[in-house]
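Written out below as structure tokens is the structure these notes cover.
One chain of protein is taken out of this complex; the other chains stay put.
Which chain is which? They are A and B, in the order written, and residues in each are numbered from 1.
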Amino acid sequence: MPKRIENVGCPYCGVCCDDLVVTVSDDGKKILEVENACAIGNQIYHHATESERVRLPRLRQPDGTYKEISYDEAIDYAARVLYNAKKPLIYGFGSTNCEGMAAAAKVGEKAGAILDNCASICHGSSLLAIFDNGYPSCTLGEVKNRADVILYWGANPAHAHPRHMSRYSIFPRGFFTGKGHKSRKIIVIDPRYTDTARVADIYLQVKQGYDYDLFNAFRTVARGHEIPEEVAGIKREKILEVVEIMKNARFGTIFYGMGLCHTDGRNHNIDIAISLTRDLNDFTKWTIMAMRGHYNITGPNQVWSWQYGFPYCLDLSKRDIAHMNPGETSSIDLAMRGEIDAFFNVATDAGAHFPIEAVKELRKHPWITIDPNICMASEISDLHIPVGIVGVEVPGIVYRMDNVPVQYRKVIDPPEGVISDEELFERIYQRLCELEAEDAAKERVKTTAEGIPAED
Amino acid sequence: MSELLIKNGFVFDPLQGIRGDRMDIAVKDGRIVETSALQHPETIDASGMTVMAGGIDIHSHVVGPKVNVGRLFRPEDKLFKSPLKRCNRMEMGFSVPSTFKAGYDYARMGYVFVNEAAMPPLHSPHVHEEIRDTPIIDNAAMPVFGNNWFTLEYLKNHEIENNAAYTAWLLRATRGFAIKVVNPGGTEAWGWGLNCENVHDPVPYFEITPAEIIAGLIETNEHLGLPHSVHLHCNNLGNPGNYTDTLDSLKLAEGYTPKNNFGREQVLHATHLQFHSYGGDSWGNFESRAPDVIDYVNSHDNITIDIGQVTLDETTTMTADGPFEHHLRALNNLKWANTDVELETAAGVVPYIYSPKVKVCTIQWAVGLELALLSKDLMRTFVSTDHPNAGPFIRYPRVITWLMSRAARDATMKTFKWLERTIDATSIDGIDRELDLYEIAQMTRAGPAKALGISNTYGGLAPGMDADIAIYALNPENMPENPEEIEKALSRCACLLKDGVVTVRDGEVLTEPPKRTVWVDVKVPENAQVQRDIYEHFLRYYSVNLGNYSLFEEHLFNPRVIEVDTTQ
Partner (left out) sequence: MKTVTLTMTNPPELYLEGQNITPDAFAGKTAAEIAAIDVWEGKLKSPLGKYFTVEGNGGATAAETRIILRGDCSRLKRVGQQMTAGEIVIEGDADMYIGGWMKGGKIHVKGNVDSFCGLAMEGGELIIDGKAGHHLGSSPRGEWRGMQGGLIRVAGSAGNDTATFMNGGTIIIGGDADIHVSTHAEGGTVIIKGNAKGRVGGQMVKGDIYVFGQIENPLPGFKQVGEVEQEVDGVKARFIHYIGDLGERHPVSKGKPVYGNIYTRI
């Protein structure tokens, strides 16, 4: 009898749908059917058992080919790379569980590494804005139950977060929003007329790169001052109309995406969006939320914040104190400037996502990929270590885009012998401890760093 | 079989009425035993030193989502403010420490049990992940109920049994410890940007008042017979003139008597009372009303309090009182984070600087101390800073020093810019009382353990209890002249035994014995209506599935369960 597994969390996007039903074959080896998921989520499950999987670590040979090696050999190799590098970078973590992230941090701390996650090239600019201006936000259920005005800015959930609008924002009927879509006003601001814009009541085609100016205009109007005839390609009357709608909302939410946090000014666009949200709370209730990409890219921000107080771009190289300054300690900047001498690509694909100059610079040094799948990064690595797929083969906690933890299940076992990210990092940690002990035994002079101590 | 004998210390154990007697404490296999039960013990020489049970913190925000917002959005709280690593893991942050730093720092102060003050139920997996990463100390966490839609709906119709069944379900779902109430009704009103400013201010839509919520939850708590009482953060926190609202809240406990098997004697714990004891009607004529509030507490045995002492530091405020944090943001214009949680609660986070140069801050400082020093029963009055709201918990030794030394208070007051006005607006200058170590043991061990209903295990040194023992380099017969020496001795205990393991020596953490998660499992009669209500609410209003809401067993770290059976 095939087995139906309910309440399955989807390892695709930050919407973290947890209502999937997955049917698994009698022998527990094949995924037969996935219900409730979007097309992309569906594909992740089927890919897990239909495609040819890498079952053993693969080490690059002098002739350029890969040779399969044991996990023990791979763990030793990885630990030695970390141990010998002056400034290794461990990056990724968009697609794994929090248990894996916590274990990786242990390794990073022991190895004196830079620890960074995909936010570095994604919503890191949102984090910078949060540092400077806070984050008046809410959970997605609040939006569903209360919101009567929804504003999408530089986000296109119709494509990037397929079930966002139906589960949380535009369409669902909640406690105070029994009429669903009919009870809500939808505003979309985007330089492109997207599929999301098609469902909007009001669409503002902001001039590319002028988002900050438009926010500035909204804020200026909200405080009762005059603005020019046209700002950022939008007529004054339209701006006044939207401000009135926002001030008269019962509960509003600004959802913003990479269209806002990666155009000119980056974090400042988010910063001023937060300022606008603050201002609107003097009139009524408004909240703001980043449309986080991967299903658990919010996870490392949470885990490393409670472990070190920093959500990304952690420089642990001083070994006794952590430092963070995106712009310096961010993966791309480090790579482009040649500050890194070993690279771990974990649960992501830096080969595909990083600028080619950064990849070239990193490729001068050892490059290790830890990922279930074959990807661009795995194909240019010196070592590829396969792991189980979280949400399919490995359970664990993930954080949704609104920072709500969701407990993910496994529906099948990983391919025989394949271990989880967490186990892998725990074993690399053990190996690092052994290397350290071996060196200590050899009485080699050890360098223990001292960072910048606290001012007493 | 490990055996330890702590020899010749001055022992303070209010649970047994031991007042600084010179005696030995015996430990075997993690428990305290009669000295006669030991055969070949290792000894720890505590002569000339103070021996107490490990400290118990009844109210501290150390783990969970809003604490983590505080960490995440304040990188400047780390910069040049973090100590260098000296244990297993780095220790980052000042006002909002990393989980590792929190565990180590509590242990260094001789604390062993910390009750997380507010757990948003939807975020319980997050709370438990952080508990896992908080070394050494045992943790419990209180889910918030005061703005929970189920609670509001049941109590509106005074359905105590249904509310009790839901409460039991939620405690189990979140692996929670007690009923926490934060700004009852007001936080739900914040869903619309509103607030409930007094206990009779109705909650929008829900047709219930804060007073009805508080009374209903007290009834629920005693119906269930939970170890701890209702733990209340009153309405209208932090505002001039709020002491009348506080008295109105406390009066709701009148007529209720505790029903439980855990030795608890109160039906209401009013937390961080300092923030709720203000007179005046503006910041201009802001003044202390601590004497009025503590007079009421003194004469009502069924109430316990913690003080929420302002420490005069730059800190980070964080509370499930969303409207208050929004209000604070408008006062200091600093960055503001807010997290409304569907059907349950709403928290805010804002940095705050308690400056000795600001009159309101120095009056607040005096209010907390007045509450403690005017208290007539220190078994019902506990040390807290509402960490990190009024200051970080690492300042407890300083707070205790202020309580023990008039000279220490005077030295601090000398730094006040508005000293005369502070003296005029408070009674602090007229108080000469200096507490002794027995009274401090009441306020930091015995009292909170009893109020939490865990005094059979924690907070004392009687045979059979956990061998959680703190030794301080303080000689009660020869206390240091310089109050700073008291603070130093309390900050870095000479020795801490956790479960019988020597964990701290001379203020340094030596090892990390396994910590526990303490939670309360209540057995109630089956209740089909409540089950149906839960099913319906998840189907319609929550954004996660019911099947994923309750904490999975694999995410509960080293549990210690306290069982309550109401079906017997």
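Just so it is clear, a contact is a pair of C-beta atoms (placed from the backbone, for glycine too) under 8 Å apart; a residue touches a chain by one contact, two chains touch by 3 or more.
Being a predicted model, the structure only gives us computed values, none of them experimental.
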Touched by the hidden chain, restricted to displayed chains: A, B
Which of A:D132, A:E241 or A:E436 contacts the chain that the document leaves out: A:D132
Omitted-chain contact residue, chosen from A:R58, A:R319 or A:R400: A:R319
Given A:V21, A:I227, A:I245 or A:I374, the one touching the chain that is not displayed: A:I227
Omitted-chain contact residue, chosen from B:S36, B:N333, B:N478 or B:Q568: B:N333
Of A:K86, A:H159, A:K235 or A:K360, the one touching the omitted chain in the full complex: A:K86
Residues in chain A touching the chain absent from view: 85-87, 111-112, 128, 131-132, 210, 212-213, 215-220, 222-223, 225-228, 231, 264-265, 268, 271-272, 275, 279, 317-319, 324-328, 337-341, 447-450, 452
Sites on chain B contacted by the missing partner chain, in the whole complex: 73-77, 79, 333-335
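Note that only the chains that are shown with their structure count from here on.
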Distance between the centres, which are taken as Cα means, of chain B and chain A, whole angstrom: 34
Interface residues, chain A side, partner chain B - complex: 6-7, 9, 18-19, 98, 102, 109, 127, 130-142, 144-146, 167-168, 173-176, 250-251, 278, 281-282, 284-285, 287, 301-303, 305-311, 316, 319-322, 324, 395, 397, 399, 403-407, 450-455
Contacting residues of chain B [partner chain A, same complex]: 63, 65, 67-69, 71-75, 77-78, 80-86, 89-90, 92-93, 96, 98-100, 122-126, 129-130, 133, 149, 190-193, 205, 326, 329-330, 334-343, 346, 349-350, 540-545, 547-548, 551-552, 554-555
